[in-house]
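Heads up, the thing below is written out as structure tokens.
Complex shown without one protein chain; remaining protein chains in place.
To keep things simple, chains are lettered A, B and C as they appear, and every chain counts its residues starting from 1.
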């Protein structure tokens, strides 16, 4: 069994040595369709993204804005389901052993699948899980954490601008992998992040933990990423911006190779801006 | 001043001698228009009707069915008003001194005109007044009665199938002219009178008064009138049936002479049936 | 509860012939007289029968949902900046208007008299649905008389009445082409003339004696509650009471208990274009003498119109004509625009959607309250809820409401 925790840790360790930040991409499994979404992920891996978040879609995505919500609905309509998302993750791992893989989504899919069964199924495949609606106070949080721990998979914690210091202290206590610092008070893909506030929030988090802290929500353009290259974040997550590009290009172009190539170029440019 | 009470009394006295019944016609002043309605009344007088009721129209005629109600509305639309009705009565009296003339309608017109002024105005013209909505318990009843009495005009009382014996006794007490026995429990022109019930009601009334008792409401056809010729009524009132004829013929024929002729023929036929 | 005459009181009701001063009476065709006399006798017996009154009170509480609150309209008071404004909440009654007080009373009276069928007239349909509901509740079939035009305009109420099992008779005027409330009134009196086994449940404080008295009696629950509630809340009587007036039932119900309290100013508010008391003359129609809007010779009513169909009536109850004649009650009118503004203001300030009818009262009360000092108290009867008026409000507001 590969030491998965080590994969994410070593990605951040290596980046630190190079004085670089992690580029974390996010796409919706099954969008615009199952095959193309896999093709896109492969090309993102090829682009040199350090970590990729595979979003398993949910129709009532509480924390997501219209861009990701539409992708969710479309992919569900196009026949994605949680089994198939796990299948995609497996194929991704077979395709690329370097990239950090994170499954990201809402608890219900994992809950319905079975927490222990899920952990076993993705063991050796993914490196971390982000569960948007899984705060520390619900019973499944410790269940999932334990089940994943057995398989060396990290359960990533999100911290937002409105999270109190007291709560940050509690949240980081048993955190693993990295901390996901949410830049804006609100949902994905709507507001733009302000770099000053981002920096101060990350400082606030770093008071309490030595884990890498990545910055997400509201980072949309090459310009944004360039600004973030000077932030104190250890990495940036680009979600809605990539999904929006996929939406745009897939409306015009149905050849999955072309779509994947387009997304790859976009990510390459972002990565260049981040670590230039 | 002609003794008006005598005119109605003598009409009934003479009829009695001949073993005949009074034929009392009823038309709406102003229907189908002011001129024609006067033409009609003249021709009715010519036909030999003993008494004629000149109805002064009211839009909310509480005791009248759809036929008379329509005539009321039409005549109001066509410009009749209470002044003009009095004018028609005056012309009728000028035209024919034998016929008994009754003005019939709702209190409000007389009330608005002024009770005393009205009595003076129709003095020597009409012989009786029927006020549909003027029971003994309202203040205007005695006012009108007194005012009319001064001018030798009778205020006619109506008695219906639902009037109790006790109430009949009170009603006939100061009655004058004749008693109007309403044949049906309800409004004009709808139900047909049943001769058995008519007879027993008239008998009931005659227990308490020596005045002539005339029978009205629900007498519609020559056939009906023939039946009534054998009743114990001293006269019959034909209202809706005549007004309906006027409605029918005036739709087809706009020449007032023709209409008047038609009504005259109808009345002649009815009079023949009544006293044959 | 007794109708025994009170010495020197304005509350003793009409004399034995149904007159309030010069007004009222019983100008009925002979064919109606036995019905009216029987009704009058039964009414007098019933209100002196403790069981009957207990039953009435039981259903007022359990079915109508009384007492309804005398609500202190704090926000409206602040907005106007004058007298303290209280709202009597008859809009909270079962079926959303004061009409049910009266329908309940009369349907119980019909039952008491052993009648087997109920007739009623209606304009906007409020009295129809109230009577239909009570008919359903007490297992008496209800036939509603309603103008042809109103049937079309108030189709929702017609439907409600039918769901309650009532049937509806279309009424027209003499032309047979159109029909409104006055035509329904004339029609129902005619129908009742022909069927003395039926009970006629009259919807407002109008008609031949004893209807004005019966309706006043039934609706006086409003004022009784106001009196008790204001004493509980303020330990004194209000300085003014304001209600709208069409036929005048909700107004007389609101003020009757206060007629002898001469420090309480009383206001009746008509709709501008059906303001019989302000702009009418004395006449006699449909069985009673009162102020009315009529043609010069008294042959016909004048056409009236109002934003609020419930107060769109050519006349008013005779007791109001009397109270006007002696100056005890001030009668005024509000315009459609004033009423509509008042309607919106109550929505926005208190979250209460009044019917258009009481909005005329609100409009007048606002003017009064502004002129009164803050230690004064004014009560407005909110005699109905505005659900029925929503579509009209939408049409009137048009784009002003925004998306």
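As a convention for this text, contacts are C-beta pairs under 8 Å (C-beta built on N, C-alpha and C of every residue); 3 or more make two chains touch, one makes a residue touch a chain.
Just so it is clear, the structure is predicted and the values come from calculations on it, not from any experiment.
Undergrad: List the displayed chains that the omitted chain touches in the full complex.
TA: Among the chains that are shown, those touched by the missing chain are A, C.
Undergrad: Where the complex has a chain not shown, which of A:8, A:187 or A:259 is the residue touching it?
TA: Result: among the candidates, A:187 touches the missing chain.
Undergrad: From the listed residues A:26, A:113, A:178 or A:228, report the one that touches the chain absent from this view.
TA: Missing-chain contact among the listed residues: A:113.
Undergrad: Considering the whole complex, which of A:158, A:172 or A:202 touches the chain not shown?
TA: For the chain that is not drawn, the touching residue is A:158.
Undergrad: If the hidden chain were put back, which residues of chain A would touch it?
TA: These residues of chain A touch the chain that is not shown: 56-63, 65-66, 69-74, 76, 80-83, 106-109, 111-113, 132-135, 137-140, 157-160, 162-164, 167, 171, 182, 184-187, 190-191.
Undergrad: Please identify, in ascending order, the residues of chain C that touch the omitted chain?
TA: These residues touch the chain not displayed: 61-63, 65, 68-69, 71-72, 75, 89, 92-96, 132-137, 139, 156, 159-160, 162-165, 167-168, 344, 347-353, 387, 390-391, 393-394, 401-403.
One rule holds in what follows: only the chains that are shown with their structure count from here on.
Undergrad: Based on which chains touch which, is the overall arrangement a line, ring, star, complete graph, or other?
TA: Topology of the interface graph: other, matching no listed pattern.
Undergrad: How far is the middle of chain A from the middle of chain C, if each middle is the mean of its Cα atoms, in Å?
TA: 68
Undergrad: Roughly how far is chain A from chain B, centre to centre by C-alpha average, rounded to an integer in Å?
TA: One centre to the other, that is 99 Å.
Undergrad: Nearest whole angstrom, what separates the Cα centre of chain B from the Cα centre of chain C?
TA: 38
Undergrad: Which chain A residues reach two or more other chains?
TA: Not one residue in chain A touches at least two other chains.
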